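Apart from one protein chain that is not included, each protein chain of the complex appears where it belongs.
Each chain gets a letter, A, B and C, in the order it is written, and its residues are counted from 1.
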Amino acid sequence: MTAKIGVITFPGTLDDQDAARAVKYAGAEAVSLWHADADLRGVDAVIVPGGFSYGDYLRCGAIARFAPVMGPVIEAAAKGMPILGICNGFQILCEAGLLPGALVRNSELHFVCRDQWLRVENTTTAWSTRYDQGAEILIPLKSGEGGYVAEPNTLAELEGEGRVVFRYAGANPNGSLNEIAGITDARGRVVGLMPHPEHAIDALTGPSDDGLGMFLSAIDALVKA
Amino acid sequence: MTANKTHNTDSVKHAESTPDVPQPYTELGLKDDEYQRIREILGRRPTDAELAMYSVMWSEHCSYKSSKVHLSYFGKTTTEQMRSKMLAGIGENAGVVDIGDGWAVTFKVESHNHPSYVEPYQGAATGVGGIVRDIMAMGARPLAVMDSLRFGPADAPDTRRVLPGVVAGVGGYGNCLGLPNIGGEVVFDPTYLGNPLVNALCVGAMRVEDLHLAHASGTGNKIILFGARTGLDGIGGVSVLASDTFSGDETSAGRKKLPSVQVGDPFMEKVLIECCLELFREGIVVGIQDLGGAGLSCATSELASAGDGGMHVVLDRVPLRAKGMTPAEILSSESQERMCAVVKPSDVDAFMRVCAKWDVTATEIGEVTDTGRLVITWHDEVVVDVPPRTVAHEGPVYNRPVQRPADQDSLQRPVDLPRPSTSDLRDLVLRMAGSHNLSSRNWVTDQYDRYVRGGTVLSQPSDSGMIRIDEESGRGVALSVDCNGRYCKLDPYTGAQLALAEAYRNVAVSGATPVAVTNCLNFGSPEDPGVMWQFEQAVRGLADGCVELGIPVTGGNVSFYNQTGSTAILPTPVVGVLGVIDDVRRRIPTGIGAEAGETLLLLGTTSDEFGGSEWAHVVHGSLSGLPPRVDLKHEMLLADILRAGSRDGMISAAHDLAEGGLAQAIVEACLIGQTGARIFLAEDQDPFVQLFSESTGRVIVAVPRTEELRFTDMLTARSMPWRKLGVVDPESKALEIQDVATFGLEELSNAWQGTLPALFH
Amino acid sequence: MARVVVDVMPKPEILDPQGQAVAKALPRLGFAGVTEVRQGKRFELEVDDSVDDETLTKIAADLLANTVIEDFTVRRIDA
Partner (left out) sequence: MARVVVDVMPKPEILDPQGQAVAKALPRLGFAGVTEVRQGKRFELEVDDSVDDETLTKIAADLLANTVIEDFTVRRIDA
């Protein structure tokens, strides 16, 4: 049986088709989820994709986290469903309290789109088992508010528990504390990151196919479960 | 004394009874004879609302009154064969081209120069928003954008104000819309200091059968306005009428000072795109039109004149954002993110349901009639009653005086500029690579999302942008926009052809077949006979060039009055060329080193051509002589060879030579590929000329060693001049130009990459 | 040392997509009765006493606000 991975579309979501394509490339079925329906349509995992939900005018992810679909997402997360938030999706998961901390304006104040090297720091989450510990992967980063911040004790907790999943390698592109690019919840099921693995699934349209590992990892996790 | 003193609303009835009331038509930009013509058309004086409509629609921007007589040359020169792939052409919102497999592609460039000077961020942002709606109005899904930008000197204080704002605006809007930015230009020249150019291009695709042309046909069909509410933005000159209306009122002074700035809402536009596409899929749109310049005046008069010729609009129904707006203001507001559709009465409910799903405000504001008149009512009084064609299409046409500038001859006289000796060339290569116009544009392009939608195959810093249209077959398109204003200043006819040749070559270099052309003609004041001469020459050059290449101009845009005081900008006819590739996997990248063991070849001929060159500009600040010669037959052969090479897998990388010549091209090919190379110059020609001449029709090609013989045999057989340039050297991390200099890639990279960040950090 | 607050708001006639987004979201979140929202910026500056009002106004007009589309007010706050 193929795994079913849901991809949420909010008004202003941009990378939903790309996330769905990545899910298909990895061999699972992509199911589109509409923000206004409080219904996960029987999916086994959920991706909250990138974009500018509601224009991100107030604060990235601030309005989207109240969408009807987020109710069941929060419930499912509590039960351990694998959930991946990419870029705006990461911001939404933080706003919704599924992940700690927040994302603020890039230190250079402008949007940055670049091919970014990441170091994989945790290979035990639902979304990172396909990588080798310490591996460097090349994934596009494209965001204006990608600076990860959290209170010092939250940060210490994340580091202490090994919950930083991806870290920027080389120069810090946006001023994130501790070069954090992606983190996970305490159980390793919910992962959020600023860079876009769904844009790195094929060297024809991305800088590499290094991003595919995240989707393959989730499928592995679902098959095992 | 004004028309409104005694009446709240200047209705048609009121106008008839007060024929002699003076009207502020001069303030609205109308000439005496233009105002007289309006009176003749109507058989009475126009109402305030009619006057507002005619004045905006008869403006240079909307009516093309100075350019029309020249632009008709495009139509006259387009042959049946050139037209064969064109599904819509000049006159539609955007040109549409059949690219095969049932796909139609639409693309267009538009200028937003003046607004971007006043308010760089919003000016540029709304420029992107406007061109995207043009593409939507054809029934297409917008797929990518490009931006062609020109500023004053890079180190001028005002450029520090304008450039970062423009770039942030292009990015802010396009990124939020989810359209990848796949290319453009950034050019610096003193003539753009008080008048930057912001030209935005959008490309979209649809199935051929889904093409929607803007027309309001079918008597009884409903007119639906949807998207943002209408506010007081962009009203500009028409506020003259408002301040009259409100005289005695405290608000009148405020009204007069209304900024003609519009603020964009890209989120609204994104939702509008998805909403429109769903409406198209449901098949419930008879006609559609975007609201751009001249707002509702334009949309209603154009829709009506393209359809059955009549329309009745109830202006009270237009959802407003501001209080106390007058009919004239509502009709001329340029509020962004609005569209207008013609819908069958039986489909209105379905239409409204789709809009509600996307949370888009939609309002039925009127219907199609068979009266042949555009009638607009306000509080049950008729405020507009006009033949729509007279507003939309029968504006004034000027045959402005054309005169070759007196100093053109002296400009074209070559000046002998001191040339460097071979020992100076090392420094020159670095200096040129880091010069304002040649340095890396990454500081700009890194602010643009090039990945969204997952179909971008080539983008900056490639010669052209390329996107996949069909995921199954891999069919895609390539696009490039180009213009060298200095070449155009020296010789506008040749300059326009050089822009065409460069865009054409850029598309060909990526492995695609050029098929169609769009343009954005940025010039100074049409009231200056010298500028009109430049314009006429450029149009002829471009049109004649297209005939030679056998590809049509499918649309374009004219922007006049680009000048500071009496000094016009360099004539800048930006040319966009669209190419088709049947499988994007065959694309040719720009950077070398993709395959182990590549030979470098130089295709084309190098002559001593430095008129208008980047070298003359950077080193001597000089502009004189004649631009490089252009040979379009040669460009066609080159394109054909590149296509064949790509099809047969003989080419692993290619980069065309443009500003800065061979030196710049090889530096870029190495840096983009992060790979070293060893090249040698010909013995029978001056090294400086070989490295920096800007002779056209030249391309550096990297071929896998295994293909070298097969490829060079083809070159020889097809009489393409070529010479072996050297080899790719992946081990060395250096560029060696034999007997001239060796450069570490890092040294080159620092020179090339460092310039813009240092200026705009 | 003084604390200065500069409030920067979009001009009334200018579209405020940010405020609109909030205004539209509120009823969806179950908050009724908010009829209009405008969103602007607030700056808090710590300034030496030597900085006079004229300078503060200049800072606000030149750097903090975009006077083409925004209005601003400058206030000194007692520390």
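Criterion: a residue touches a chain if its C-beta (ideal position, glycine included) is under 8 Å from a C-beta of that chain, and two chains touch if they have at least 3 such contacts.
Only a predicted model underlies this, so the values are computations on that prediction, with no experimental measurement involved.
Undergrad: What are the shown chains that the left-out chain touches?
TA: Across all of the complex, the chain we cannot see touches A, C.
Undergrad: Tell me which of A:A3, A:V23 or A:A62 is the one touching the absent chain.
TA: The single option touching the absent chain is A:A62.
Undergrad: Spell out the interface residues on chain A facing the chain that's missing from view.
TA: 58-59, 62-63, 66, 94-95, 100-102, 104-109, 147, 149-152, 175, 177
Undergrad: Determine and list the chain C residues touching the chain excluded from the picture.
TA: Touching the chain left out of view, chain C contributes residues 1, 7-9, 19, 22, 25-26, 29, 31-48, 50-51, 55, 58-59, 62-64.
Operating definition for what follows: only the chains that are shown with their structure count from here on.
Undergrad: Please work out which of A-B and B-C is bridged by more C-beta pairs in contact, and write that pair.
TA: A-B
Undergrad: I'd like the Å distance between the centres of chain B and chain C, where a centre is the mean of that chain's Cα atoms.
TA: 36
Undergrad: Quick check on chain C: which residues sit in contact with 2+ other chains?
TA: In chain C, the residues touching two or more other chains are 17, 21.
Undergrad: Could you say which residues in chain A touch two or more other chains, in rising order?
TA: Counting only residues that touch two or more other chains, chain A contributes 54-55, 57.
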